[in-house]
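Every protein chain of the complex appears in place save one, which is left out.
Lettered A, B and C in written order, each chain numbered from 1.
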Amino acid sequence: MTLLRTHNLTVRYGNKEALTSLSLDIDAGVIGLLGPNGAGKSTLLKTLLGFLEPSRGSAEVLGLPIGKSGAALRQRLGYFPERPVFVPGLSSIETVALAGEIGGLARGDALARAHEVLWFAGLGEARYRLVEEFSTGMQQRTKLAMSLVHDPDFVLLDEPTSGLDPVGRRQMLDLVRQIGERGVSVLLSTHLLHDVESVCDSVVLLDKGKLALHGKLSELKQQPGWVYEIRVREDEPGTFRKALAESGLLIEEGRDGQLRITLEERPTRFLFELARASGAEIRHLRRFERSLEEQFLSAVDRDAPRDS
Amino acid sequence: MSVIALEAVSRWYGNVLGLSRVSLEFEPGVTALLGPNGAGKSTLLKLVTGLLRPSAGTVSVLGEAPFANPTIYARLGLVPEEEEFRARVSAVDWLEYLLRLHGFGEADAAARARKALSEVGLDSAAETRVTTFSRGMKQRLRIAQAVAHDPDILVFDEPLTGLDPVGRRDVIDSIRRWGSQGKTVLVSSHILHEVELMTREVVLMNAGKVMASGNIHEIRRLMEAHPHRILITTPDPKRLATRLIDQDGLHSISFSEERSQVELETQEPDRFYALLTELVLDDAATIHEISSPDDNLEAVFHYLVGK
Amino acid sequence: MPLHDLSYQRFEGGRTEQLARSLAIARMTTSLLLKRRSFLLLLCACWIPVIARAAQIYVARYVPQASEFVTVTARLWQEFLTQQVEYLPVLLVALYAGAGAISTDLSSGAFVAYLSKPISRFDYFLGKAIPVFLAILVVTLVPALALFGVYLSVANDFGVLETAPLLPLSVIAYSLWIGLYFTVFVLAISCLSRSGRVAGAGFVALALGSGIVLSGMMAALRLPSPPASLSMIGATIDSAHVFFGNVSSGDTPYLSIVAMTSLMLLSAFVLRRRLGSAEVAS
Partner (left out) sequence: MSTSRLLLVAQWNFSQLLWSPRTLAMGVLAGTPVLIALVYRAAVLFEIAPKGTDFGVFATLTATVSFPFVAPMLSLFYASGVTSDDVEAGTMRYLLTRPIARSELLAGKMLGMLVMVLFLFLPPFVIGFYLIVAPSGWQEVGTRFPALLWDVLAGILGLFAYNGLFSLAGTVLKRPLLFGLFFVFGWQAGAAIVPGTARYLTITHYLSSLLPHGSFQGTLARLMGQPSSNTEAILALLAIGLGTHALAIWVFTQKEL
């Protein structure tokens, strides 16, 4: 099912073209939206919400044309803004219930639903406290609840894990996954590629307002051939690497200090022999998957100036 | 004498405890400060940079109390936590002004400002007003202002906030470089796999206290309550499991034919790694993959913070 | 016993009408205002003139000795309402309820959260305007009507209402008029700044400053008094003559109406431009 389709979508922001003739066709699911700063990610989200008007081209979300549909479209969209959101003086539950009422729920429904989504977002008794006094983590949970309370079919999440500690981040990603399992599509805009790797089905990568990469995550991560990453513990650092090099294998060193070797087939005794001979012990040996980071860095123009 | 030393430092905000009797010393090189929200990392960094005064205990930086101390600021650079940042001037003017407050002459300040901007990749935006910057550009500028005067001590509160993958990679590389140049670098961050790329030295905090400090792998080794997990992929998991099961020091072992995997938990990982090599070489076992999913910072963090 | 599913659930219930959504914002804003003791105190203080007027009505009826200099005519209601403007109650209430109304939303991010929901920008404006409007009516229309109650309960005939049968209508229309005027103006100021304090200061400076500068100028020119239509408060007071049907008094009441209408149109234009701009939504 088509979730989002744009045709030659061009959006200007101030006197700068933030999106340039963007043509996209995205199916429902959990989609990662990536791109360097200034690539047009936030612009795309704001355009879909109707905050910005395209200067050319068209876009359809959930089968509704943007711009013309206005409120009718936003009825089916949920938005998690990047920046903090609170209504001074309102507790978390009141804020979410208000968001529900504005989203078209009757007062009683809104309150019940607010409790439900806040529970889901993992905000316990804290929901009776003022949002403005919350830690980042609790604010993000409140924002998630606000974006879901009117039961959208498609939520746009702008950096939902930003500012979260490792535990909070893990929980937030679990929530995103669960939302996806309930048939709600998610567009997850983030700079944290690990987040995308852990929850998304597919990825859209923008660069300078244009589409740079789009595809299923599983396909993007596939590395052709037999490339393995390997880490050893050795008495004398560097010996094993030398031994590998002497045996004619293709070696690369990753930034994390791990070696990447290209084999002809699955690893064999040979590697272990080599390790023992050079006084090393293999501690880690895994089929190498192309990381999203490498794809990202190769797909975007790294040296281009990124001014807004 | 350590570059930075905290001695039994506590800090309260009204009734709220920020930091509780923390004693720590920091030496040249990169040290990462980790912990959940509210653990006291930011409080600690503010104490070290003299933006806060300790409620009890002493903080000393280069042998002096840092609060509002100009002598310290001449040798310190700070990237504060992200907040509103709306300087209504161009990036280069802003940096020049800050550098002139350091006492650099006009020409010197201008040259240094340009250099710092180009180090963080903002050359082409030098003349642009900061108010129009994106979040990532502002973060780059924050880093530029911290390093422009070439300080000996660098303090970064979440330096990667808002940066895109390109920027993150650049900044991580720079932090490593500054550490290896002999600067004392303190970094707080939530993104653990990125911290692992910066340094092995960490301070783990929770609820205002220090839970562990030192090398990540050392800390992991000391955590005996949590046995090491080793995952092995092999075409014949049943056979490998049978071979391993009579070994001492094994907490648990399980295998899955379906996924061709054997998973074992042990207190003595060294011994089992050695054993695996033996099995392959002397017993013709075939092993495709070996990995240890919890020998990393992420695992250490979750074990210590307890969630 | 089934295991309950606490994971994310979809919502099956019905949806409300568009107006209900504006009213939700209005209701929440109003209840937030009423929670603040300082606001309630302000409202009480703004009712002090009402008590004085009630006393006047009472004295005029029951103290025959005073009837020579204390009388009750249709004029009383007009004076009461214009004095609520002249001696600041209306201004203070508008300042308190309105100056931060939009600016706080802009700085706290609530604005974007509201607008990402299925409402239009006008719905949002309505939600913000209603509480300010009501707050102004609480210190104008409500006490003025209460004074009718006092009058009718102490009088033994319909005296004033017989001579001026349209008086209640005049009171209602004029109250709504100044309510609308100050609401639109204060919200227009509010949407211009992200800081409620700056907006508040701007509102006070413009509302009072227009009068102060003007009378200073007239004093310098040795002209008797400035044309009311040029100062915000002066125009509001002057325009009452139109509503209460004594057009011949005052400076140029119709001119004041025109001046106030122009300011409202300007405010509406500012609101429309500002709330509609992409910059605000970022």
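To be clear about the criterion, a contact is a pair of C-beta atoms (placed from the backbone, for glycine too) under 8 Å apart; a residue touches a chain by one contact, two chains touch by 3 or more.
Worth saying up front: this structure is predicted, and the values here are computed from it rather than measured.
**Student:** Among the chains in view, which touch the chain not shown?
**Tutor:** B, C
**Student:** Would you mind spotting which of B:80, B:121 or B:208 touches the chain that isn't drawn?
**Tutor:** B:80
**Student:** Among B:98, B:219 or B:241, single out the residue that touches the unshown chain.
**Tutor:** From the options B:98, B:219 or B:241, the contact with the absent chain belongs to B:98.
**Student:** So that we can see where the missing chain sits, which residues of chain B does it touch?
**Tutor:** Per the touch rule, chain B residues meeting the hidden chain are 49-53, 68, 70-71, 73-74, 76-78, 80, 83-89, 97-98, 100-103, 145.
**Student:** Please give every residue of chain C in contact with the chain that is not shown.
**Tutor:** 195, 197-198, 200-202, 204-205, 208-209, 212-213, 215-217, 219-223
Here is the rule we go by: only the chains that are shown with their structure count from here on.
**Student:** Based on mean C-alpha positions, I'd like to know which chain lies farthest from chain B.
**Tutor:** Most distant chain from chain B: C.
**Student:** From the Cα centroids, identify the chain that ends up most central relative to all protein Cα atoms.
**Tutor:** A
**Student:** From the C-alpha centre of chain A to that of chain B, how far is it in Å?
**Tutor:** The separation of the two C-alpha centroids amounts to 22 Å.
**Student:** Using CA atom averages as chain centres, what separation in Å is found between chain A and chain C?
**Tutor:** Each chain reduced to its C-alpha mean, chain A and chain C end up 47 Å apart.
**Student:** Find every residue in chain B that makes contact with two or more other chains and list them.
**Tutor:** In chain B, no residue touches two or more other chains.
**Student:** Taking the touch rule as given, give the residues of chain C at its contact with chain A in the complex, in rising order.
**Tutor:** Residues in contact with chain A: 6-11, 13-16, 18, 20-21, 24-25, 28, 32, 35, 104-105, 108-110, 112-120, 278, 281-282.
**Student:** Which of the residues in chain A come into contact with chain B in the complex?
**Tutor:** Going through chain A, the ones touching chain B are 34-39, 82, 135-137, 162-169, 191-194, 233, 255-256, 266-269, 272-273, 275-276, 281-287, 293, 296-297, 300, 302, 305-308.
**Student:** Would you pull the chain B residues touching chain A in the complex into a rising list?
**Tutor:** Residues of chain B touching chain A: 35-39, 82, 121, 123-125, 128, 132-137, 158, 161-169, 190-193, 196-197, 273-274, 276-277, 280-281, 284, 286-292, 298, 301-302, 305, 307.
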